[in-house]
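With one protein chain removed, the remaining protein chains of the complex are shown where they sit.
Now for chain A:
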Amino acid sequence: MSTGFVSANKQAEILKDQGNLYFKKNRISAAIEAYTEAITLCPKVATYWTNRALCHKKRNDWERVEADCRTALEIDKSSLKARYMLGIALLEKNEFSEAIKQLEKALDLSRGGTSDMVEVIWSEVGKAKYAEWEKVALPQQQKQKALREFCENALREDYKNSLFRLGSNNKAQSCGALYENIEDEMIDINSSDFLEIDKTTFEVSKLKSSFVEKKQTLDDVFDKAAEYYKPTEVPEFLCCKITMDLYRDPVITPSGITYERAILLDHLEKVGKFDPLTRAPLQAHELITNLAIKEAVKAYLAEHAWAYKTY
């Protein structure tokens, strides 16, 4: 005999389903209401909290995303969705190192899940690491730029002064003319103007090549230091030949070639059980994690964190 009584659990589930429908139809306020009612009935179901968090995420309401995710995690530490959304909420709040922590936990949880999710989380980790680095790197880059200009000016002043001294010593007016043209480093000092002052010409050319050499050294030094900030080409041996991107999870095949794990597993499943490059027969269980290359990528990113941008 039906008593008309529906258990709280069942009611909550119905409300959740309603919320899901509203969400699909982009009626976010209604979805939030439905989830909130479900939570009121059964506050210990993590999914209700993460579903509501997803609504807040759609509205870019990051404070609420964070709050709901933290609650969900108190109920279920291993909620992938909660970790992931918490990570991106913290990223939006510019709390980079916390965001990275949560996203890396999400990454651990996502192993064995769909490769799409793994892809998305990796992408966010890259964004977070890039943002974290950028905050420190930009001011440093500015300082180096300013210092480079200062040093270059000091070199030019020194060059000018040497020329001037030479000019005064030799009472050669022409050196004064050179002083005017100091900015033009392509001065052809073999022009007829200087035919009368051979010795001076020689000394002038010595000063000029000394300056050019010092300027070159300065450029070399500052260019080297700038590599930390300026995107250059990522070394080939740190990239998967198929994705052309830095390895995230490199595996080596018996042929000695290293690939991105997710891509290779995909290939073995959908294309065929052979090594993509050598076409030798290959089974998934033959793959070996290339630990040394994994470390190499980590070390590379530490020195070239701009590469996180497209990680």
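Rule of thumb we're sticking to: a residue touches a chain if its C-beta (ideal position, glycine included) is under 8 Å from a C-beta of that chain, and two chains touch if they have at least 3 such contacts; residues count from 1.
Everything below uses one rule, namely that contacts and distances are computed from a predicted model.
Novice: Missing chain, UniProt name, options "Response regulatory domain-containing protein", "Ribosomal RNA-processing protein 43", "G-patch domain-containing protein" or "RING-type E3 ubiquitin transferase": which is it?
Specialist: The missing chain's protein name, per its UniProt entry, is "RING-type E3 ubiquitin transferase".
Novice: Which residue among A:Thr71, A:Thr201 or A:Asn290 touches the omitted chain?
Specialist: Considering the complete complex, A:Asn290 is the one touching the chain left out.
Novice: Which of A:Ala8, A:Leu21, A:Val136 or A:Val221 touches the chain that is not shown?
Specialist: Checking the options A:Ala8, A:Leu21, A:Val136 or A:Val221, the one contacting the hidden chain is A:Val221.
Novice: Identify the residues of chain A touching the omitted chain, counting contacts across the whole complex.
Specialist: That gives, for chain A, the contact residues 140, 143-144, 147, 150-151, 154-155, 158, 213-214, 217-218, 220-222, 224-225, 228, 235-238, 250, 252-258, 288-293, 295-296, 299.
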